[in-house]
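With one protein chain removed, the remaining protein chains of the complex are shown where they sit.
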């Protein structure tokens, strides 16, 4: 597969859901709006195969022919994430048995990904579908399944697979008992057959290991399905997947149920869906985070395979926001923005997750704004497609640590993504861009590519990674960790050693006690807080171990004032900072500004609501986006002589330019 | 059956629950209090039939003989809504399998109404009971079962009945797939045997259809049981049922689980239980709503078969409130007020749902107030029994729309009754009385009987009803609809057309977008709001389509201000108003006052807390009640020359009369 060299704009399209035949009207409307891509087929197995072994691709060919005629390219999704009811009837145990009992048929993603009957029928429909679409040159790529996750499968057969896997890794069952601490509460086993139903375990190490095993089932599923599809793939076609993120009513953080970095190994290009708050709550942070993650999965451009048009209740874009959003995706490195979905649906659960068109299927305010975007994309494709990033900062994603927070919350924080976003969003508001790398692939070499590594409460860390981080700092890197980082090993066994494990010399501090902050605040000689920091949930009583350790902030409390809260420590050629507690976002930004100075990192002139994102175009010229994420006018400083592409005007370094509410500019540096 | 021509006052009575024999004492106490009716037998199958086929009617005959001796009439309830444990043991699957698993024995209303074993044994006990009571002339009527509902039965057998019903209605399974949108998420079926367990469905159309099927089971149950009872009914005896309403700790709105209009077809007179807040929270709105609904079921007088004496915790009436409540029921058209129940119960779940007597079974404050009511009822029976209403306003009840809100909430509003009561209560506070009619029986003729039809977010509407409403307005009627009205068809398939479906010409407006209001308020040139309206949950962006459309209010918001929020439109001989958003009750009252003027409807001089209710007595003279629902004194304007019946004093048109707290007057117009 070659790199994607143009911008794609489009929507998911479902001819089979429509209450009337309007395919040609829709293609014409899309074309008129400048759309050049649809995604089809990923949800409709029962339409392609209405009964076991009976195939009907009428709708498929209708869509492929009509799109070809309209000059619209197509991504075809395999339909395997929603099984037909006849398949559930054929194999009653195909519906996953989960922690909450056996699934009922109805919703999607309810099956056991390892069920042989599922795999047999999935392979058959994939092969049949791929045969059907081979004749169409405008199919540019395939999507494996959709938003795949393990669906919490934990039937006895899957648990036996898990036991077998453990047995292989622990030939000595006593080593297993020891590593997982199973003597506790009489959970020790002497025989693998005694491994109890993991659904009842109170052992976080064992529970987390099973979640890790569930994640491996997803990676294996990708390997399997990619293998089948690649038999049919033409050289110019790509294989992608629509990764989704952890969900809090919007795309929030890293997906805990999938190791997306491992899964992405089997793809050519990463894809993702990104949903975010709208109207007054639109900040762009989710677009940036999701995009940075998608880009980092394969260290390159990515496809936004789904994002909101009208979307969910309360997301209806103000005039101009839809356009701002589309270009925000491009600013992260996307080469494709596809809405979910073209038309709103007239039945079933997502009828109020609205598409470009409302239920009356006519041109509307949303459609009219799409037309401006389509025109922009066409006009600017050469400049903006294939943006490359050169970030100096990386944050470490860790499935294990996320699981750890579920078993061992920090006060009320039971999702590590709370911390991930606490830190990410502060950097976002300061316009410091970053990559998001995985703890399972981060090695010395990868670390060395960055000036600053951030550990967002990366609770679980291997001995090797601790050593690598220590060496990274010694060799001139900068490290920033928040509370609880490096506390337990990869099986969530807490290190019986000084914390943070393996890094006390690096941080020049240690601690062994922590508590709820209650009325505790922070005091600092280094940071002039604009308001009293509000601590909650967790505070570690840090003890500096080195005269070089600078106490950036300490606790403002009658008894805990002896202890440090935030430290910075020069170590070897680099330095390391540690934030031992959790507090409000505004104070964090003030702490981070101070720490960036200590690290010697460059700051940007603009702060949120002006968002600045940068990269280089395919011709190597700098492209800088400035977005105004607010209801008020804003200004930015032009960084170089160049051209503003939206208004097609010349700009000069040092000028300040204005942005009306929800408006953006794109600066292209002049050729030097 | 003849019409009921006198007032009944009494209580449910359970000799079999009492810890000691005090039947004669109780009858004497009731008689002393002026009570002339008891309801018996509806909960005690296991007492009449302690073992399979073993019958013991000792308590029944005791109660019938003692009441006969005391001159107290009796309504006998069939005991079928609470099965004996021997019956549950005999047929383990008689306990309903619901969305939450199989019922355990213990509470009432836990059985599958369609179970053949249940029906066999229910018929046997009904026939035996009816034989036993045939000899008693003072049994004036029978109650079918009690508060019957489908109890969410959804066992495989019931689901097969459902599939068979669908198959009959959809000989072409593709039409079924199309109507219900089953292609979505691969839910399409090709064979009726593949219709999956509806408990898992994510398809609101299918889920709602099953709820509709469950409601039809109740209607069928009424048909079946009425058929049996009518074999025994004497001409002067009536058949009734104790309908209950949707429950929010009090009787709140229309019952979503039963089509009470259909069920009432099998009765002679409607009955209902009405429970309402007490003490400072007593407003009378529940008494009015429940009464208007009960009266509308058979368009005539009704029985209040249960209402609170001391009732639940927090309902204990202030002095005077019990009397106010009793006459509030009469003011709605009730001819009977029966308490649930005479004596408080010493064991089990309703021990704190207290009767007239407390657990010590002695005269108490509540009993003493009952004595005044009993005397009033006896004195005023000729004047007040058989009140007829002549309402010009009707509100449309819709089970389908209620179900729709469960699947497709409007923001946080997942119960359409929230809207029903929002509108009903505003009219109640303005003393504009109404009937409550059903969408399943409303036809041109019924509509034409009213000056104003209200659609309280009637989401689901047939093509026929939309056309009838359009014609109704054209012919001079007035229509008032709130947000989301006429959005989907009878299977909750959203109309792929301009909304409100079929009524855009009538309303002179359309819309295709809606959102969460956030900080949005209303601005209006027509209504001078006394405070800034507070919007929440839902707002539609209304676009007027006709120069005649008056924008009563528009949105106060930087971007949405282009759109209308409330409109009024002259259409043909009539006019139609539409409220596109949800806001506070006080602002609604101000909007409605303006709209009533636009409709040319007459307003009343009094507002809540003075409540005015009117009808005509059997001799055709106007009867007007004025209630003071407050802790403060109040006044009202006498509408005609007549007599005030409570204080037996002459009154003249134009006088203003005073009402002490929680006091009421009843005016009878002089014979003209």
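Order as written gives the chain letters A and B; numbering starts at 1 within each chain.
Basically, a contact is a pair of C-beta atoms (placed from the backbone, for glycine too) under 8 Å apart; a residue touches a chain by one contact, two chains touch by 3 or more.
Being a predicted model, the structure only gives us computed values, none of them experimental.
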{"item": "Among A:25, A:69, A:281 or A:516, the residue in touch with the chain that has been omitted", "value": "A:516"}
{"item": "Among A:34, A:50, A:204 or A:477, residue touching the chain not depicted", "value": "A:204"}
{"item": "Options B:280, B:562 or B:647, residue touching the unrepresented chain", "value": "B:280"}
{"item": "From B:359, B:474 or B:643, residue that would touch the chain that is not displayed", "value": "B:359"}
{"item": "Residue in contact with the excluded chain [from A:31, A:107, A:298 or A:493]", "value": "A:493"}
{"item": "Residues from chain A at the interface with the omitted partner, ascending", "value": "178, 180-191, 193-197, 199-205, 407-408, 411, 492-499, 512-516, 518-519, 558-559"}
{"item": "On chain B, residues whose C-beta touches the chain left out of the figure", "value": "14, 16-17, 19-20, 43-47, 50-51, 54, 79, 82-86, 88-89, 103-108, 110, 279-280, 310, 313-316, 318-319, 344-352, 358-362, 364-366, 631"}
